[in-house]
Each structure stands twice: as structure tokens, then as C-alpha cells.
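Got a structure for you, questions after.
A single protein chain has been omitted; all remaining protein chains appear in their positions.
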Amino acid sequence: MLVSYSVTGCDRAQEEKSQVSIDGAAVGFPISLAVAEEYEKMNPKANVSVASSGTGGGISKFCAGDIDIVGASRTIKDEEIARCKSKNIDFIELPIALDGIAVITNRQNNFAKCLTIKELDKIWNAKSDSKVLSWHQVNPKFPNKPLKLYAPASDTGTFDYFTQAITKKAKNGRTDYTPSHNQNLLVQGVAGEPSALGYVGISYYIQNQDKLNLVAVKGPTGKCEKPVPVDNVVKNIYTPLSRPLFIYVSKKSADTKPAVKEFVNFYLENSWKWVDSVGYVALPDEAYVKTKQKFAAGKTGTKFKKAKPGEPITNFI
Amino acid sequence: MTNINPENIFLSNSITSLEKHPSEDLPDTIVRIILFACALVSVLTTFGIVLIIFQVTFEFFQKISLAQFFLDTKWTPLFAEQHFGIWPLINGTFLTTTIAMMVAIPLGLSSAIYLSEYAPPQLAATLRPAVELLAGIPTVVYGYFALLFVTPLLRNIIPLEIFNALSAGLMMGVMITPTVGSISLDAIRSVPPSLREGAYALGITKLEAIFKVVLPAALSGITAAIVLGISRAVGETMTVLIAAGQQPKLTVNFAESVETMTAYMAQISGGDSPRGSLNFQTLYAVGAVLFLITLGLNIISHWVSNRFKEKYE
Partner (left out) sequence: MTTIEQRDNYPKSAAEFTENVEKREKIGKVFEILFLLGLLLGLFVLALLLFDVLRDGLGRFLMPGFLTETPSRFPDRGGIRPAIVSSILLGIIVILTTVPIGVGAALYLEEYAPKTWWTAIIEINISNLAGVPSIVYGLLGLGVFNYLLGFGPTLISGALTLSLLSLPVIIVTAREAIRAVPDSLRYASYGLGVTKWQTISHHVIPYAVPGILTGVIISVSRAIGDAASLIVVGAVAFLTFNPGLFNRFMALPIQIYSYITRPEPGFANAAAATIIVLIILVLALNGMAIYIRQRFYY
């Protein structure tokens, strides 16, 4: 065994060529997991490693050239683009699924059925830190019950996206809430606390529908919309809390490592089959056609940066 | 006359001739050098830890003043409005450690006293592997148990958040009990029987002998055990990462979620902050504080153990 492993060590360069390494957001991690698992069934010699360091950590490793593909639950930031450029890493931006952020309350909460963006801003804005402590302060029609907040941790893409969509500035959220990287635990928290409020990725709500109440969000159209049926997410009816999930693929990896190219093609071709089962929403069919074209053409750079929360996907591929 | 070969005179396998066989022996100097190099690895390790941690910490303090670090009362490096006050993290560590010691000291001392003073020898021999097993269980298992068994159980009795300092602290305490217990046991056992017997001769009961003679005599060892236990609790990561939460705050309410220094470090490493950024440097800054605290505790433990050791004649 030692001999074979030392041979493996000598074969390091060749090893790396057949390895595909993915890292990135915890949201969307299950999709990459599903694709990796199915890919391995089809191709048992595949060497795929999937880590979940979060969007920022993943992009950092990506721009350092350590990994081939990064999963992101938000678009790449300007400083990250600059860093990638400084290391000569060109990336191909590919949306692979849609996610809705569900606003959830306890089953016993019968008063908060629809919240406006303004109300959500009042609840979650950094300015409300230690000040807005009761439901009554949010809306005088609500009872005077304590506001117990649960949300993803401040170093997650979900947190970034939600604060950006609601307060118009990323990370501009209050700090006095119960954070977690494990959104399942957020579900448990909200389910166990009568006057709780939280937000989680839609997959976590769907799996626990029997324990939670879903709050509709009043979007710019003035109508209260929910992220289910998931069509609302696909058609962008549930806004601004619908968002695309991406993978950024290193052009260098795609060009020099056949394993990576094969894997990404498999991803784009097949991920729609499993996206629902892991709780996300598949892109509209036209979008998949366009992403495959984009990858085949190897077009780098980001278009989604200019997209505002709520605009249709296909415009930006 | 048969060949008398000096080599056959000696029965031991390893000595086959009066002359050195080069293949079996190494010059003393070479041996010394190689072995010294091995010992040097430990010095290099410390050197490495200090160098790496403090170099990045130094860079961190170029951007964040010492005053901010030690006087601010919020720790929010990952929010838009960044605060870099270390106290919430130290508070989290302190709170969980205190709860852990409130479990480990009574349980550890009781075990030590019972095993040395009351238990029949067979019992002690049987229990020793069980106690070692307790010490050998990986800490991630204690985290699992705290989150998925202890917290739900305790929530039936007292209101607790899903992540709280209490469950994590309690399980840390159980985890550290063998450490406190076995060092205390050694200390208690090293009290000579003559001291006890002298006490009995004066007419005091076994219990009184324990409290008035044995424990005071073993005090230095017991104190060292406790300080070492505290050091382990301070440095523990997985149990608090899983069960205590990730919300740094200044509180003594054990029912709330808190974040310890170690949990924050794990969160940043496994997470979202790009290498080289200010946020990533916080990893090293907090690591430096952690290292200094545990180093201090270890030094105190050794000093207490040596300085106050009873000299039995």
C-alpha cells in the first residue's frame, strides 16, 4: 500500500489533472453533491471533492487557483473580480438553479401573514439593533410580543443576499439575532418559539412545512406573494427574495483539465433532474440551453452583477 | 583443540564480538546529533506557532488599534458595521469554561477521593479503563450529544435557546472530568499513609482525615489538576462549535447562545473570509489571545505543582 501511495505521490501532476475540486456556498452545496454523486455513478474513476466553505471563502480559494469550481449564492464582488484578475484566473459565470428565501414564523403566529419590504427592513436593519424588540413596533396591528429572530450567520451568502434585498446594502443587518450555518437548526428554533421570526432557504421550509408558517412578502407589485408554488420563484413573481445560484468555473481548469470540462458539461446537462429533490428550483428550460452554449463558448466575465433582485434570468446569461 | 572463538563465549545475541561491528553500531556523535535534532522539533514547533500567529496578528494590529480590540464591547467583523472588541468572545469562553468546571471539579474530585480512599482495589482496576474511555471519546461526539440530546432534554425543564452555553458547558465538564480526576488521584495517592495513620491515631474519622489532612496535603496537585482542566476547557473547540452557538455577546445567561474564541476560529477557517483579508487576520489575532491564555494557565499549573508540593520526608 505504501508503494502505491508513493507512486501516487510521484504521479501528483497527473492526479491533479483528473481531480475536480468544488467549494462554495452552503446553499447550493446539495446540488453540487447530487451532481457529484450521480457523476461518480456514471464514472467510478472520478475524483470529485466537494467542500462547503461559504461563498466568500470559496471564491477566495477560487481566485487563488486552489479549486476548479466555486458555488455561489450571490454574484461575485468587484474586489473578488480584481483579485481573480491579479492571479490570471478567468471565470465563466453559470447560473444553475434558483432559490427563494422563505420568511417563516411559528405555527402559533396567526397575525403576521404578509409583511411588506418596509416592515422587513424595520425588523432586520442594523439600525434596529437592540431597538426594535417587539412585533408591535413593526406594525401597530401586531400584538406586543417579543421579536425572537433567527437567521443564517453573517458570513453566509444567504445573509448577504437577504440584507442586500431588504435593506439595500449587503451585511447591513442587526447583530442581535440567533445565527447559524445550519439552517435546519434555524427551522427548529422558529418552530420551538411562539413569537419567532426567521428566514431560510426555501428547501428548508419545504422539508419542514408541517412545523412552520410561511409569511408572504409584499413585493413591488403590491401583492402578497409566497415562494410556493415554486413557479413563483421561477417566474420571478416572488420578489425580491428569489435569487439565482451560480457556479463560477475557472477557464484555465476547463481548458487544461478534461475532467473538469466533462464534469461541468454533465452538471449543466443533468442538474435539473435533481435540483427539486434537494429543495431548489430548476431554471427555465431556455436558461439551460443558454448556459450550455455559454460554457461551450467559454465566455468569461459576469453579467449578473448588473441584475437587480427580481429580474428574469435569461437576460443575463 | 577445538576452535575457541571469543565470539562464542557470550550467550547474548546482541553481543557477537569484542570488537565493534560497524553495521551494528553508530558513532556516538552521530547518534547524539540525530536524537538532538528530534528533540529540536519540539522547539521548532513552538517557534513556528509563535512566529506564524504573531506575524499575522501584528499585521492585524496595523489596521485595528489595541484600544479597539480590548475596549470595544462588540465583536462583529462580518457585518457591515464592524466592531473588533474581543471581550464577547472571551466572555463566551469564560462562561462555558465556568460551567464545565462546576461539573468537572466535583465529579473529578469525588472520583479521585473515592478511588483512592474507599474503593477496593479490584474496583479501581476495573473502573480505570472506563474512565480512560471517557477521556478518549472524540470531542465532536460530545458536541453531538449536547446538541441533539442534552439541549432538547433540558428544554423541558428550563427555557433554553437551541444553542446555549449550558449544554455545551455541561458536556465539556464531563469530558474534562477524567483529566481533573486522574491528576488529583495521583496527588492524593502520593500522600504517604503515615499522615493518614497519624490522623486516625488522634481519633478522627476517615472523612475528617480526608478533609483535614489528605486534601490539604495534596492541594498543590489538585490545584494543578484544576488549572489544567481549565486550560483544556478554554482550548476545546468542537463541543462549543456545535452546541454553544455563534453569537458573540457579553452575557452571563447560560441559557443564551454565545460564541467562544475557538468556535469563532473554526467558523472563520471553514468559512467565508478570503485569505489575507482583515477578517481572516482576526483568526490569528483571536488565536494569539487563545494561545497566550492557555500558555499562561499551563505555566501556572506547573508552577503551583512544583512550588507548593509537600515535601514528605
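Chains: A and B, in written order; residue numbering restarts at 1 for each.
We take it that contacts are C-beta pairs under 8 Å (C-beta built on N, C-alpha and C of every residue); 3 or more make two chains touch, one makes a residue touch a chain.
The model shown is predicted, which means the values in this text are computed figures rather than measured ones.
Annotation: of B:177, B:223 or B:279, B:177 touches the absent chain (contact as defined above).
Of the options B:98, B:251, B:277 or B:298, the residue whose C-beta touches the omitted chain is B:298. Checked against the hidden chain, the listed residues B:100, B:113, B:258 or B:304 yield one contact partner: B:113. Mapped onto chain A, contacts with the missing chain fall at residues 5, 8-9, 12, 15-16, 19, 21, 23, 29-30, 33-34, 36-37, 39-40, 46-52, 66, 181-184, 187, 203-204, 207, 274, 278. Listed by residue number, the positions of chain B touching the unshown chain are 10, 12, 14-15, 18, 20, 24-26, 28, 31-32, 34-43, 45-46, 48-49, 52-53, 106-107, 109-111, 113-115, 117-118, 127, 129-134, 136-145, 147-149, 174, 177-178, 181, 205-208, 228, 231-232, 234-238, 241-242, 262, 265-266, 269-270, 283-284, 287, 290-291, 294-295, 297-299, 301-302.
We adopt the following convention: only the chains that are shown with their structure count from here on.
Centroids built from CA atoms put chain B at 39 Å from chain A. Residues 53-57, 59-61, 63-64, 80, 83, 126, 153-157, 163, 169-173, 175-181, 185, 188-189, 192 of chain A are the ones that touch chain B when the two sit in their complex. Contacts from chain B toward chain A in the complex involve residues 74, 76, 78-81, 155, 161-163, 245-247, 249, 257, 267-268, 270-275, 277.
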